[in-house]
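Could you have a look at this structure, given as structure tokens, before my questions?
A single protein chain has been omitted; all remaining protein chains appear in their positions.
Order of writing sets the labels: A and B. Residues in every chain begin at 1.
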Amino acid sequence: MSGAYAPLLMLFGLSVVNAIGMMVASHVLNPRRPTPEKEMPYESGMTPIGDTRVRFSVKFYMVAISFIVFDLETIYLVPWAVEMRRLGWGPFLAMVLFVAVLAVGLWYEWKKGGLEWD
Amino acid sequence: MIDILFYVFAALALGGAMGVVAGRSPVASLLFMVLCLGSVAGIYVLLEAHFLAAVQVIVYAGAIMVLFLFVIMLLNLGHNYHPDLKAGLWSALSFAVAGALFGFLGRQLWGNRTMTPEAGDSVDALVAQYGAVGAIARPLYTEWVVPFEITGILLLVAIVGALVLAKQRV
Partner (left out) sequence: MVIDFSSNLDYVRALLPEIILCVWGMVVLMAGVWRGESSEEGPRAEGLGWLALVGVAFAAVANGWLHGVREVGTDGMIAVDGFRLFSNWIFLTAALLGMLVSFAYVYRQRLQAGEYYALMLFSVAGMMFMAGARNLIVVFLGLEVMSIAVYALSAFNRRDRRSAEAGLKYFILGAFSTGFFLYGIALTYGATGSTHLPTIALAVSNGTAHGALLLFGVALMGVGFAFKVSAVPFHMWAPDVYEGAPSPVTAFMSAGVKAAAFAAFFRVFLVSFQGAYESWYGVMWWLSATTMVGANLIALVQTNVKRMLAYSSIAHGGYLLVAITAANQASAGAALFYLLVYTVMNISAFAVVIAVSNHGEERLEFEDYAGLGRNQPGLALLLTLFLLSLAGFPGTGGFMAKFQLLLGAMDAQLWVLSVILVLSTVVSYAYYLRLAWYTWMRDPADGGSPLPVYLPIGMRLALVVGAAVVIWLGLFPGSVLDLARASAAGLGVAGPMVEILH
């Protein structure tokens, strides 16, 4: 049991050590010669304007909620897809029904313009 | 080994949960919540519920947290919420009530540590026969097909509700 997880644990431990190590190392080793330019927050070379804490448009929320709904649909599809041949026709019909209901949702969203950005 | 890992994950989950409540900014709380949910996924792995662990990471630590982040971004981040939260007597009272409930439950569970075994045994048998995914798939699409289809309706209602309320131009 525990042997099977050893590689996973090693990867997990290595990534934690790596992340912490890099932060500590850069903190300890770097030369400190600050200039006003270096002190500025990095924003791809541009001079930052205004506050970072701006309100996002509600459009992002629309994208996120559509993503979640169809992500959940995928989660329901996966176990059925894995076991499809062994499960037979009843579950197949159940899945057709489920996908049909969600297809109505997708069609509605499309018609309503929920898939467009503005 | 498993025991040690369980305590590590449990400590991470509890610490993350406390971080959610104590976090300075909503975004910090959110990241603590990701830690908490990820640790719960680790506990699922230890229980050999691999599919559930994957779902936990994909849906909760992934998708739901993205939604949370967007909602937080929609709100007024610059605003300091701390004065809005009622402190003093109310928080003392809530801690007292929660502590009393927790203490009672803990005491009862300590006195009676045996759990009903039937449910656990049947799950083990299913996993042995059909594998981690099959053990979910088989009941979900046969015995539990009615709740499964209602879930479809629920997702549809969620889409409609979100579009009605959040779509900018109607």
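One rule holds for everything that comes next: a residue touches a chain if its C-beta (ideal position, glycine included) is under 8 Å from a C-beta of that chain, and two chains touch if they have at least 3 such contacts.
The structure presented is a predicted model; accordingly, all values stated were derived computationally and were not measured.
Undergrad: Under the stated touch rule, tell me which residues of subunit A contact the chain that is not displayed.
TA: With respect to the unshown chain, the touching residues of subunit A are 90, 94, 101, 104, 107-108, 111-112.
Undergrad: Mind pulling the subunit B residues that touch the left-out chain?
TA: That gives, for subunit B, the contact residues 101, 104-105, 108-109, 112, 115-116, 118-119, 142, 144-147, 150-151, 153-154, 156-158, 160-161, 163-165, 170.
The rule we apply is simple: only the chains that are shown with their structure count from here on.
Undergrad: Mind pulling up the subunit B residues that touch subunit A in the complex?
TA: Against subunit A, subunit B makes touches at 1-2, 5, 45, 51, 55, 58-59, 62-64, 66-67, 70-71, 73-78, 130, 133-134, 136-138, 140-142, 145, 148-149, 151-153, 155-156, 158-160, 162-163, 166-169.
Undergrad: Residues of subunit A touching subunit B in their complex?
TA: Listed in rising order, the residues of subunit A that touch subunit B are 1-2, 5, 9, 51, 53, 55-56, 58-62, 64-69, 71-73, 75-76, 78-80, 82-83, 86-87, 90-91, 94-95, 97-98, 101-102, 104-105, 108-109, 112-114, 118.
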